[in-house]
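This is the structure I want to talk about, given as structure tokens.
All protein chains but one are shown in place.
Showing subunit A:
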Amino acid sequence: MRGVVIPISMVPGNSVIHRISPLPKLLLAGCVLVLSFSTRNPAILGALIVLGMVMVSVANIWKPFLRVMAILFPILLTLITLQSIAPAFPRPWTPIVSMGPFTIYQEGIYSGVTMVERATSMTIFALAAIMTTHPSDLFASLQKIGMPYVLNFILTMTLQLIPILQKEFTTVLSAQKSRGLKGTGFAAVLPSMVPVFVGAIERVQQLSISLESRAFGSSGAKTSYRSVKVSWVDYLLMLLTTFGTCGLLYWIITDPSLDWSRTLIFAPWLAITLFTLATIGFLIFVIIAIRVVLRA
């Protein structure tokens, strides 16, 4: 089963990025999200991606980062394929080439490429924040900026549950195989899901009794063991991030020349290449994914 569940968790390290408090990192990830959704300019989105990659380099988390992207990126590629032939864009559309029943449109390629850029830039910053922060600090920060205690707790538990259920699934599957169950295909995977699912329910019941026995759910004031310290450096960083984002937003909103959808012309060969690469990339991913799941 290894490799099927996306491993998103902290990568231990001592880089500058690791040492910054989680709050500025979360803020930056949030700002990039806002920026990415407010522009379709490929150059601005590209610049955000480059900035994100600089962060990944400084934090020295390329390997785990690429492992996640290897799964995410091929899925994003479908955006280019689908958008090219059916743009989510106001008509009129400018056809570039026709292949049988399909026509690739200029606006479609533009839309597809910028959507992929958007998703990529958001993901990079979110991953950089998650992978350089101890999960407990992350949750403590989320609580600090107003996430309710119970929601926070549910999120923590869910994150804990994923690797446990994965391990249980592997155990059950190998037990069933050793009992002579034909070990390939979904026919083998499905019967293993049932005991894992039943086990999960039992686990949650038992855990809720266990938590209640430790006064979980008491009325009365609660305290919080983990706390995030925010230094003046963090405040400065947050201030800079906010100003930078506001400036960029102002530029994006007021400068109509940033809309390149009609001016950035894709040559037919480039459009076909992009379309083909995206489609092939996605298909290869699907084939590999199916094989991994079936082999598990």
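To be clear about the criterion, a contact is a pair of C-beta atoms (placed from the backbone, for glycine too) under 8 Å apart; a residue touches a chain by one contact, two chains touch by 3 or more; residues count from 1.
The rule is simple: contacts and distances are computed from a predicted model.
Of "ABC-2 type transport system ATP-binding protein", "Acyl-CoA dehydrogenase", "Cell division topological specificity factor" or "Cobalt ABC transporter ATPase", only "Cobalt ABC transporter ATPase" is the UniProt protein name of the chain excluded from the display. Summary of contacts with the chain left out: across A:101, A:220 or A:256, the touching residue is A:220.
Of the listed residues A:33, A:85 or A:207, the one in contact with the hidden chain in the full complex is A:207. Touching the chain that is not shown, out of A:16, A:34, A:50 or A:164: A:164 (per the contact rule at the top). In the full complex, subunit A contacts the hidden chain through residues 134-136, 139, 156-157, 160, 163-164, 202-203, 206-218, 220-227.
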